[in-house]
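In this view, the complex is presented without one of its protein chains, the others remaining in place.
After this line comes chain A, so read on.
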Amino acid sequence: MAASLRCFLRSGKNTVSALQLRDFHRSAPAAVQMTVRDALNQAMDEELERDERVFLLGEEVAQYDGAYKVSRGLWKKYGDKRIIDTPISEMGFTGIAVGAAMAGLRPICEFMTFNFSMQAIDQIINSAAKTYYMSAGLQSVPIVFRGPNGASAGVAAQHSQCFAAWYGHCPGLKVVSPWNSEDAKGLLKSAIRDENPVVVLENELLYGVPFEMSEEAQSKDFTIPIGKAKIERQGNSITLVAHSRYVGHCLDAAAVLAKEGIECEVINLRTIRPMDVESIETSVMKTNHLVTVEGGWPQFGIGAEICARIMEGPAFNYLDSPVTRVTGVDIPMPYAKILEDHSLPQVKDIIFSVKKTLNI
């Protein structure tokens, strides 16, 4: 009994919620399973319905139902005016989307992958991100740029880059990186309602993964605030910070490490810019150790920024060891499966790094 109780408590679950499950007087919340794809679809559907200024444009978003089926059913429901298939002209259609936002509409500009956004990056940075500042508040640009970011599976170097650091670098842009379905729905809805240009970095490998959606998340007005990280798992031994797919990897690593008595606190960044450094600092001041995990390249990456911010803030004095960054390997993405697998952080890399950081 004592052992099972200990195991239970070590798993990080909240005692109160556990007791609630055993309470027959109260019924459990009606959570459902929903894939990230469906969550994004639902977010766009709800926002298209709510505000007639919202529209979606991009390659294959309409009649093809979306290259990754994220916009499935939307063209059938909303028609040509609001779901627009574009020619293969990223720089052109991104500029058109930004112009439409300047003139009062609320476009969702989809990139088939963010690799292609590089063709349009001038419009995103110079025409969208900087305009509110340059015009001293006269001209706002309420636009969302969304699409899959980072590595997929076997798509090789030109289709696997992570742009979190590139977009996260620029003032005037908000950048979010959802992990699970609730993140996807809540952050995309917030992005669409935001008056600023927001980059939504999705992940293709997560599109088909089902996650639990709480009753609250199923509501048509469910939004997640941009700029706030979430503690996915509480712990005392060490802080793990990640965004997107690697949040899942961190939770998997945490489950394994828990068996050895190492309790990881896992932080899901949710937003890259503005980054919730305070949540990281609060956690580090509790655990005294920090490991960052990302899929992107190490140089000038998310982990690098977190290291710098921790050094500049109050949490530095609480560190018992330097911050460790777990990142993608500093190479263009290779094709062969064995090579690709070894180009990205695996759960074992996180476990190894945690132990090194804790000097175990």
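Following the convention adopted for this analysis, a contact is a pair of C-beta atoms (placed from the backbone, for glycine too) under 8 Å apart; a residue touches a chain by one contact, two chains touch by 3 or more; residues count from 1.
Everything below uses one rule, namely that contacts and distances are computed from a predicted model.
Engineer: Look at the options "Pyruvate dehydrogenase E1 component subunit alpha", "Trafficking protein particle complex subunit 6B", "Rhotekin" or "RecA family profile 1 domain-containing protein" and return the one that UniProt uses as the protein name of the missing chain.
Structural biologist: Matching "Pyruvate dehydrogenase E1 component subunit alpha", "Trafficking protein particle complex subunit 6B", "Rhotekin" or "RecA family profile 1 domain-containing protein" to the record, the invisible chain is "Pyruvate dehydrogenase E1 component subunit alpha".
Engineer: Have a look at A:Leu105, A:Ala255 or A:Met285 and name the one touching the chain we're not showing.
Structural biologist: Looking across A:Leu105, A:Ala255 or A:Met285, the contact with the absent chain belongs to A:Leu105.
Engineer: Based on the whole complex, identify which of A:Gly154, A:Pro171 or A:Gly208 touches the chain you can't see.
Structural biologist: Answering carefully, the residue with contact to the hidden chain is A:Pro171.
Engineer: Even though one chain is hidden, which residues of chain A still touch it in the full complex?
Structural biologist: Within chain A, the residues that touch the unshown chain are 55, 81, 84, 86-87, 89, 91-105, 122-123, 126-127, 131-140, 142, 171-172, 174, 194-196, 274, 312-313.
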